[in-house]
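Below you will find the structure I want to go over with you.
Just one protein chain is left out here, and the rest sit where they should.
So, chain A:
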Amino acid sequence: MAASAVTAVRGWSGLLLGVRSVVLRLPGLTQVRWSRYGPEYQDPQIDKGYYRKPLAALTEEEKYERELRKTQVIKAAPATRTSSVFEDPVISKFTNMMMKGGNKILARSLMTQTLEAVKRKQFEKYHAASPEEQATIERNPYTIFHQALKNCEPVIGLVSILKGGHFYQVPVPLADRRRRFLAMKWMITECREKKHRRMLMPEKLSQELLEAFHNRGPVIKRKHDTHKMAEANRALAHYRWW
């Protein structure tokens, strides 16, 4: 049968599927961060392969899902989600985290300069190396970037829990998205704070990315410090209640 019971359309007041009206919870404060879309709005499907698939190649579930999507309201796609082959979600997220004051143009140019610097350094090494070593040198800046961030992800995290008037650092398992976030955050903080005044961000960032790719450098050290701290505080693990 069609749409299941409890996930049925929830919009009341005449079943108007519309933008959620602003509700002021506190006087003098407006919600600025919350989405203006109601819960019934679905995320847009940007992937062009989804639409190019011939009708015969679809399974029953996929056909059903497409019929269902025809009846659902869809959010507008943000300008950052293009169907471009050059778009990478990890790079986009990292660029947004580097951005200050909404200056996306600057953040994006820094990112491209970083990737270019990484590529140049690797090519210099490649041309200076012997043929046996050349096979081991990775030159694609995107793979270096992804691998470096993956190497920086912590396995376990620490959380401040208040107990008996004191804050304790309790080891806690982390969700994947939290780990990815921490890796990027540490990388950016490290590059902003620990560089020489005259050194530019792309240069420092490319340096750190290459070091992280080879599992050395300050960001990897910070990850290991977190792990050691978690190991040292493992007696406090029972303070966690979730």
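The rule we apply is simple: a contact is a pair of C-beta atoms (placed from the backbone, for glycine too) under 8 Å apart; a residue touches a chain by one contact, two chains touch by 3 or more; residues count from 1.
Just so it is clear, contacts and distances are computed from a predicted model.
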Choices "28S ribosomal protein S9, mitochondrial isoform X3", "Translation initiation factor eIF2B subunit gamma", "Probable cytosolic iron-sulfur protein assembly protein CIAO1" or "Nucleotidyl transferase domain-containing protein" - which one is the UniProt name of the chain not shown: "28S ribosomal protein S9, mitochondrial isoform X3"
From A:35, A:72 or A:134, residue that would touch the chain that is not displayed: A:72
Residue touching the undisplayed chain, where the options are A:104, A:125, A:178 or A:195: A:104
Residue of A:82, A:134, A:189 or A:215 in touch with the missing chain, whole complex considered: A:82
Chain not shown, touching residues in chain A: 1-6, 8-10, 12, 48, 51, 60, 64, 67-68, 70-74, 79-80, 82-84, 86-87, 104-105, 108
